[in-house]
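Can you keep this structure in mind? I'll have questions shortly.
A single protein chain has been removed from this complex, and every other one stays in its place.
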Amino acid sequence: MVYYETVLPVRYYECDPMGIVHHSNYIRFFECARSAMMEAYGYSVQACADDKLVFPIVSVQLRYHRSLRMGDTARVTAAIRKMPLAKLEVEQQVFNQDGVLCCEGSVVLGFMDADTGRVLRCPEKFAAMLAAHLSDKNET
Amino acid sequence: MVYYETVLPVRYYECDPMGIVHHSNYIRFFECARSAMMEAYGYSVQACADDKLVFPIVSVQLRYHRSLRMGDTARVTAAIRKMPLAKLEVEQQVFNQDGVLCCEGSVVLGFMDADTGRVLRCPEKFAAMLAAHLSDKNET
Amino acid sequence: MVYYETVLPVRYYECDPMGIVHHSNYIRFFECARSAMMEAYGYSVQACADDKLVFPIVSVQLRYHRSLRMGDTARVTAAIRKMPLAKLEVEQQVFNQDGVLCCEGSVVLGFMDADTGRVLRCPEKFAAMLAAHLSDKNET
Partner (left out) sequence: MVYYETVLPVRYYECDPMGIVHHSNYIRFFECARSAMMEAYGYSVQACADDKLVFPIVSVQLRYHRSLRMGDTARVTAAIRKMPLAKLEVEQQVFNQDGVLCCEGSVVLGFMDADTGRVLRCPEKFAAMLAAHLSDKNET
C-alpha cells in the first residue's frame, strides 16, 4: 500500500450555519491529502502539470460519520492499494484530533495529457513514484 | 417522483487550473438544486431552520462525465423517488447548456433536531411538502 | 457610466457559523457581477481568455453594512465611471431583496496577456465593448 496522511486545522470559512464543516469541504480535504502525498513522495501536482500530466476525477464517494467544527484538527489519509493502470483509486479517511473517524470515501482519478486532453495509461514516472513508497502500514 | 431543476451559470472562481469547474463544486451544485426545490415547494431551508429542522449529510456519490467551464451554464436536477422515513435520498444530475450529462450522483440526508442534535424521522411538514409536489416527470 | 446588475440567491455553503454569508464571498459576488456584465455586453470572460486577455486583480476594498443570510437574494451591481487606460476601476454594491445596501466596495483590475504575462493597456476591443454600453443610470 502507498499511504500518506496530513493534518488540516478546520478553517472558520469551511463551517456552515450548523457550526460544522460543510460536507463539500471533505472532498477538498481528500484532495489536499493526495496533493501532500505527491509533494512528499517527490512528484508534486505542479511537477506533474509541468510534465503535462493532469488527473481528471472519475468518481467520488463519501460517507459522513461525525462532524468537525471550529477548533478541531482533521487528520486526512490517502491510501492506494492497487498500482494503477488506466485509473487510480485512492481510499481516504478524515479523523478528528481524538482519532474518531469523521468521513471516509474513495476517489477514482484518470490520467490525462494536459495539452491534448487525451486519456493516458498511468505514466511510468508516476508509477515509479508510487512503487518507491510502498509501505506495510495498515495492511491486513 | 418529486422533481426540480435549477440553472447555475459557471462562476469563474469555481474553475481550477485545468480551466474546468473543480470537482468539489458539483456537490455544492447538488445542494443548490435541493435548496431551490425546497424554496419553490414552500418549505425553504431557512423555514426548516426556523422549525429547528436541519439535514445532516449521510453520504454522497458523484460520477463525473464531462467538464463544465467558464461560459457554460449548469442545469442541476434533484429527484426524490421514495418518500423518506429516516433518510432522504436525492438523485442528482448536472447537465450543460447543450443537455450533455456532466455529473450525476446521489445524496442521502437525515433529519435532525437543530437544538438537541437528535436524529428524527421525516417530519410530517416535510413529508407533506414532498407529497404535494409529486410529478410524473421522468417516471419509467 | 457603464452599469450592470445581477441577482444571486444566497447559497447555503456560503453561510458561516453566525448564519450569515461569510465576508469572503462578497468579493466573489463582485466578480460574478463583472462576469455577467461582460457576458451581457458581448465580450465574455471566456471570449477574453480566447483572445489571451486576462484581468489580474490590483486591489479590492470592501465595506460591510448588513448581513445576508439563507433565504436572501443578493442584487450585485458593477459600475465603471472612467474609461480604463492601464487600469479598470469597478465600483460594486450588494443589496438584499429589500434594497438595503449590505456591502459596497471597489475593485481595480489590470489587463494582461495570458501567454506572455505582460501587462497591457486596455485593449481596443474591451474599450469598444464598454463604449457601446454607456448609460445614464445613477449618474449624478
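When the chains are written out, they are named A, B and C in that same order, and each has its own residue count from 1.
Rule of thumb we're sticking to: a residue touches a chain if its C-beta (ideal position, glycine included) is under 8 Å from a C-beta of that chain, and two chains touch if they have at least 3 such contacts.
These numbers come from a predicted model, not from an experiment.
Across the interface with the omitted chain, subunit C contributes residues 17-18, 23-25, 27-28, 31, 49, 54, 56-64, 67, 114. In the full complex, subunit B touches the hidden chain at residues 12-13, 15-19, 22, 24, 70. Where subunit A meets the missing chain, the touching residues are 9, 11-13, 28, 31-32, 35-36, 39, 44-47, 49, 69-71.
Just so we're on the same page, only the chains that are shown with their structure count from here on.
Ranked by how close its C-alpha mean sits to the mean of all protein C-alpha atoms, the top chain is B. The most distant chain from subunit C is A, comparing centres defined as mean Cα coordinates. Where subunit A touches subunit C, the two copies mostly use the same residue numbers: shared numbers make up over half of all numbers in play. The geometric centre of subunit B is 28 Å away from that of subunit C, both derived from CA atoms.
Distance between subunit A and subunit C, defined via averaged C-alpha coordinates, is recorded as 34 Å. For subunit C, residues that reach two or more other chains under the stated contact definition are 12-13, 70.
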